[in-house]
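With one protein chain held back, the other chains of the complex are shown just where they sit.
For reference, chains read A and B in written order, and residue numbers begin at 1 within each chain.
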Amino acid sequence: MTEVVPTGAFDAHRPPSRELLDDCVHCGFCLPTCPTYQLTGEEMESPRGRIYLMDLASRGEIELDDAFGAHMDSCLGCLACVTTCPSGVQYDKLIESVRPQVERQIPRAVPDGLFRRLIFALFPYPRRLRLAALGGLAYQRLGLRALLRRLGVLDRLPARLRALEALLPPVTLRALFAKGAQHTPAAGETRLTVGMMPGCAQRVFFGDVNAATVRVLTAEGCDVRVPQDDQCCGALSVHAGREEDGLARARATIAMFERPGIAELDVIVANVAGCGSTLKEYGHLLADDPAWAERAAAFSAKVKDVSELLAGLARRAPRHPVATTVAYHDACHLANAQGVRNAPREVLRAIPGLEIAEVAEAELCCGSAGVYNLVQPEAAEDLGRRKADHLAATTPDVVATANAGCLLQIRRFLDAGIPVVHPIQLVDASIRGVEPVPTSRRRTG
Amino acid sequence: MTALASPSEAGLRVLLPTTAGEVRDALLDTAGSRPRIGVRGTGTADAWATPAGPVDVEVDAEVATTELRGVLRYNPADMTMAVRAGTPLAEVQEEVGRHGQRVAFDPARAALGATVGGLLATADGGPARHAQGTLRDLVIGVTVVLGDGTVARSGGHVIKNVAGYDLAKLFSGSFGTLGVVAEVVLRLHPLPRASATVAVPVEPAQAHDVGDRIVGAGLEPSALELCDDRLLVRFDGTPEGVARRAKAVAAAVERPVQEAADTDWATVAATALGEPGDTVLRLGTLPSAGPGTLAALPTAGLDTALSSTVMSGVHTLRLRGGSPAAHAEVLRAAHAAVGPACTVLRRDGLPADAPAWGPPPRSVAVLRAVKQRFDPTGRFPAARLAPWLDPEGVRA
Partner (left out) sequence: MLSQLRSALVDAVGVDGVLDEPSALRSYECDGLTGYRVTPAYVVLPRTAAAVAAAVTACARHGVPFVARGAGTGLSGGALPVADGVVISLQRLRRIVEIDPVNRRAVVEPGVTNLDITKAVAPHGLYFAPDPSSQQVCTIGGNVAENSGGAHCLKYGFTVHHVHSVDVVLPDGTPTTLGGESELAEGPDLLGAFIGSEGTLGVVTSVTVKLLPRPAAVQTLVADFDSVEAAGATVTAIIGAGIVPAAVEMMDTLAIEAVEAAVEAGYTKGVAAALIVELDGPAEEVATQLAEVETLCRDHGTTAVTRTADPAERARIWKGRKAAFAAVGRISPNYFVQDGVVPRTRLTEALTRIGELADEAGLRVANVFHAGDGNLHPLVLYNEAAGEHDRAEHLSSSIAELCVDLGGSLSGEHGIGTDKACSMTRQYGQDDLDTMKRLRAAYDPAGVCNPGKLFPTPRLCGERPGPYHPHPLESAGLIERM
């Protein structure tokens, strides 16, 4: 029976750990890497400041009030601070333990609460998302969007609805309803048996990325299994502090992969940085649940981002040249949360004729951050524009990033002439010997 | 304390303390009888910033630092030395030179016997300013004596020291208006193993560009001094290194390069010292603006000599011949061009009423507040800083 430790203003359910809080020595090295600190200059909007507030709350010296909640909500969860911290503070674990406390203890204003409920009633459900996207398609194609823009209605929408509206990516009807196969055998001898999460927003809006991923994996000798369930991995919920929700999805995801048999799978591959980082965390998230702890740990141990997997495999399929300059954007949940930076670059460099451009302020988040760009649209817009400007400044032929959220966010703010793709699409094009992006969509001039 | 010198012809009492304690005693002893005190070293800067005349005898007694000499502490391994302020810099150089060290500071007055305290109080400088700055950058500790006899130390004997305010900086350029500098602790540098100077003939207008190329080529000269129409470039270091860097100058500047003459550095010093009858001005500009500012001065018809620490934008201009009015015109134009950044080092050729200083720096109100706090009873007449400290002449 563990000793009861006072938790101050936090409730007793998984409060931030005193040990983790004590790791912070208040040196401030995290400040320059924090996007919200860069935007506001306020101490409470920095990792150091947030930890300080957590510490005060943990000691019962401050309440969990609206101000506290606001400072936690405004954190993007980009984890750039974790990468920089010389003391090894596990801010990721801290913010993840505090967000659920915020959800449980700090009542949200009605519009805020409703909006969040809308998001979480929609995004983790591919079927509903598909319907909404259909509606969005109609809205775009039937000229409603153009009409509303001309009438100035769009500008008068509250920022959050404007953000929702603006993030709608262009999709085709066919892409919306394309379905991937459940099982695709390897081309040639099977080297690995691989399971893949189709994702939620990913399968609805980026089905072509999933298709490209499967093609590349099979070309490289992987036998690919893609469960067809409409199952969300729970990343959005976990990152937003909706703990029960997130854990339930984690269990369901693990169970789903136990059907084809986890033991048969050598690797569980993710091609969405946000999802991949949560899948790798299942072991930690379910550590307290005796029925799931071992299974979750076993599951997480097999998770790899597709770039990690490819970088670790000796290349089998020959790569055809793709003469393209790529501005590669490190998704925070790949670079910071998973520590994967070199693998995607290695994979891209293996494509002859492809050049990777160095992007200024590369470590700065693009502002997508899960549902951040929907719930904190102003800050997200500042960051999105900044990121888009830096990407465009490298005059690339194409921008590549390994996360659905980043793809949507960057596309919204980037010059329309520059296509935004997932790196796997470049690899796929190289293997198939085709143009990665149809010439008609390329920037002219 | 040695016996006081007999009063001079003007009734001036000269005090000759030999230690900081004796400086304090001298000031306390004269507080009632001879309140107004002037400070003087070996007199090599007597001509500096001399006020416009006619000048009354504004002091009752003079603290002469000529007996306030000697090394207080010197550990060659630490590369710091504490000396009494009346010690001539040349003596210090000789002493530390015996241990392969030097004070990286080469003002022209040093050869005439200028004291360390006097050089600090006048903020003098030489060609070494290019790489090492001036005495202000080399003093790591100071002991001063204020008008009420307070003896105060700041800094210490170590190069790195941020404990407390740095009073040495305050006294640098103070011209004896805040108190008496009694002791100074200096940071030392090793004597270079080898040294070489080359000369690049240039038009003064091109001096900055040419200097820029040498610096930009990474050759790290220890001095880059324009002497009339030749840019002197000095290198310190190892024998091979110095030789190779000197050779590299020609390629860097894309011009012919000559060996410097022994007399070149002497000429630089002579320009700063001047001769009886000369006017010598020192101006400060943005380095790139130096050539233009100097060219615009109305020096036509005058015999001029110029030395510039080119990359620092500090220029020493000697005027000779012509009329006092012509000299005054140049001074007026200098004040108009550089405001407070003009020091008069010698005023023989100027009319008596030419002002020693141009418009004051923006922070002059702070300066006056500092003066008021450090010398509330006005024991150290504003004298050579009077135009800035005491423009109304309230407290002589």
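Note that in this section a residue touches a chain if its C-beta (ideal position, glycine included) is under 8 Å from a C-beta of that chain, and two chains touch if they have at least 3 such contacts.
This structure is a prediction, so every number in the text was calculated from the model and none was measured.
Remark: the absent chain touches shown chains A, B in the intact complex.
Among the residues B:R69, B:R109 or B:R245, only B:R245 touches the chain that is left out of the figure.
Screening B:V151, B:A250, B:A270 or B:A333 for touch with the missing chain picks out B:V151. Listed for chain B, the residues touching the missing chain in the whole complex are 75, 77-80, 100, 123, 129, 133-134, 136-137, 144, 146, 150-154, 156-167, 169-175, 177-178, 189-193, 212, 215-220, 237-238, 240-241, 244-245, 282-288, 311-314, 338-343, 360-363, 365-367, 369-370, 372-374, 385, 388. By the touch rule set out above, chain A reaches the unshown chain at residues 22-29, 31-32, 41-44, 49, 52-53, 56, 61-62, 65, 67-68, 71, 85-88.
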